[in-house]
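Let me give you the structure first, and then I'll get to my questions.
The complex appears here without one of its protein chains, the remainder shown in place.
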Amino acid sequence: MVGTGETGDTGDAWEPHLLDEDEFLREVQSFEFWFEAIEGYLGDRPNGYDPDLVEAELDDAERDQLVTILCNYPVGETAALEASSGLVRLAATNPSQIFMATQVADEARHVEVFRRRLEHLGVSDLDTTIASRANPELLEFKRTLLGFVDDGQWDLAVFAQNVLLETMEDTVFRFHQTTADPVTAQILEGVIADERRHLGFGENDLGRRLAGDPQRRAQLTEVRARLDPLVLRCFEATYRDLGLRPDEFPELGRSYLDAVERLGLGG
Amino acid sequence: MADFLSQYSIQRWLEACPQGYLDGTVYGHDPDETEAEEVLTIDSLREASIAVTVQLIAGERCALAASSGLINCAPDDASKMFLATQTLDEARHVEIFTQRLMDLGIKKEDVNSTVADLANPNLVKFAEVLLEKVANKDFVAGVVGQNIVLEGMAFSVFELLQASSAGNPKFAKTLAGTIADERRHVGFGENRIGSLIQEHPEKRPEVEKMQAEMSYYMLATFTDMFSDAGQRMEEAKAIAAQRDENPLDGVSWHGADLMTATPDVMEAVLADTVLGEFKTRLGRIGIEYQSPKVPA
Partner (left out) sequence: MNDDLDTANSVEFETDSDEAPRRRFELEETGFREVPKRWRKFYRLWDGPGDTLAPNEVICPVCKVVIRSHRELRPGDRVYCMPCMSRLVVARGPDGGLIADVLY
C-alpha cells in the first residue's frame, strides 16, 4: 500500500499546489527539474533498463515481430527529435525554450534506447532494417510535422508533435508495455514517463495560446481534421504490427480525442 | 569511424554530466554558495558583473539556437545524439547564467530587457553570422562556427573568468561546470568536422570567410568589454588592499598576472589566446585560419 502511513510530515502544510503560477512554470520547465526527474527513474537503468533484468526467451517468430514493432519507434522518435530541436528557436519564452531543449534530449535518448534494443535483438544493419519495416504513414506524418517547423509555425508544430504524435506514441507504448518482454517493457516505462512531460507541455502551452484566439483555434481545428485520417492510419498500422485484429484494437485514440476536446478543437 | 561516433551517446552524457560532475549542484554551484559580498554590495562591481553575465547569456542563447538548429541537418544519428546533448548543455548554461543575473538583483521580469539593453552589439552580430549558416542548414559551416569558433571563444573566456573569480567561489564553480561541457563541444567540432571537411573540400572558402567575420566581431566585443574595465579593476584592487588580502595574488592566466595586468594587457592576452586556439584547431581539421580585420 503506497501513499499512507502514520509517520511523516505531520505539521507541514507546504505543498507544490501553493506555488504561484509563475513559480510553478519556472520550476517544471527548468533544466534542474528535468535533471532531478529523470534521475529518479533512469538513474539505475542505463540504456533504459535494469542491467540485471533477465532477457525473456523469444522464439524466432516472436523476435521477428518485436523487431518489426520496434522499427517504427525510432522513426517516430527521430521525427520528434528533429521537430523539437527546430522548435527551440521558435519558443517565445526562456522557460519554454529550456523545456524544449530537455525534450530534445529526451527524444534523442528514445532514439538511442530503441536502436540499442534492436541491436541487442540481433539486428545488424539497423538503418536498412528500419527503413524496410517502418510504416510509411509515419514517414508521411514526419514530413508534415517538419514542414510546420520549417515554416516557423509554433502552434501547428506543437499540436502535431506534442499533442498528436506524443499521444499516439503514449497510447501505443502503454499498450505494448502490457504485452512486451521485461526488457522492452522497462524501456517503454521510462519513455512513457518522459512523454507525460511532453504531452502536458503541448496541451498546456496550446491551451493558453488558444484561450484568447478563436481564429487560431479555427485554423488548428482545420489542421486537426486534415491530419486525423493520417493519424488513424498510423495507429492502425502499428496495431497490426502488434498482432491485433481490428476488432481487438483497444479504444483507439481515446486520449487523443479527450485532449482535442479539452482544447476545443473537436470541430 | 563507427567506434569514434559511438561515443556520442545520450547514455554517456547522462553518466558524465547529471550523474557526474553536476551531481549535487544547484544552478551549477554548491547549494550553500552565494555571490561574493562585494559583488552584491558595491554598485560598480555589481553592474560590471551584470554586464559580463549578460554577454554570457547572449552567447549561450546563440549556442542554444545553433546547436538545436543543427540537429535537423546532421548527416548521421551519432551527430544528432551529440547535438541533442549539446542543446541541453546550452539550455543549462542559459538557465544558470540567467539565475546568476537574478542573484545579482535583476528581477525576473526584467531579465529579457536587461539582456537586450546590455548585450554587446558586436556579440549580437557575431551570433547573426553563425545563425545564418544554421538557418541555411549548412552543417559543416554551422559546426565550425558553433563548436570551434563560438565554443573556442567561450572556452577561453570562461577560463579567464574562472581564474579572475578566485574570490567568488560560487561563480567559479558555475564556470567550472560549463568549461567541462565546452570541452566536449570543441572536441566534437574538431573530430566530426575534420572528416566532413575532407569529404567536402569545396566548403573551405565559405567556412574560412565565416571564421574571419566571426573573429572580427569577437575582437570588437573584447575591445568594448575591456575599454571601461580600468576603473573597475582599480576599484577591486583598492578593496582588496583595504582588506589586506587579494584573492588574485599570485593568480596568472596564460602568463598574465591578474593582480597587476592592465585591461589592455588582458584584452591582448585573451585575443591572442583565442585566436591562437582557432589557428591550431582549424589547422588540425584542414581549414586555413584567416586573420580577422582589427577593429578600429
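By letter and in written order, the chains are A and B; residue numbering begins at 1 in each of them.
Operating definition for what follows: contacts are C-beta pairs under 8 Å (C-beta built on N, C-alpha and C of every residue); 3 or more make two chains touch, one makes a residue touch a chain.
Since the model is a prediction, treat every value here as computed from it, not as a measurement.
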| item | value |
| --- | --- |
| Visible chains that the absent chain touches, using the contact criterion stated earlier | A |
| Listed residues A:93, A:128 or A:204, member touching the removed chain | A:204 |
| Residue among A:127, A:151, A:222 or A:258 that touches the chain left out of view | A:258 |
| Interface with the undisplayed chain - residues on subunit A | 1-10, 12-13, 15-17, 19, 21, 24-25, 27-29, 32-33, 36-37, 40-41, 99, 193, 196-197, 199-201, 203-204, 206-208, 210-211, 258-259, 262 |
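Following the convention adopted for this analysis, only the chains that are shown with their structure count from here on.
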| item | value |
| --- | --- |
| CA centroid of subunit A to CA centroid of subunit B, Å | 33 |
| Contact set on subunit B toward subunit A in their complex | 9-11, 13-15, 18-19, 22, 26-27, 64-65, 68-69, 71-72, 77, 80-81, 83-85, 87-88, 90-92, 94-95, 98, 108, 111-112 |
| Complex contacts: residues of subunit A adjacent to subunit B | 22, 26, 30-32, 35, 38-39, 42-43, 46-47, 78, 81-82, 85-86, 88-89, 94, 97-98, 100-102, 104-105, 107-109, 111-112, 115, 146 |
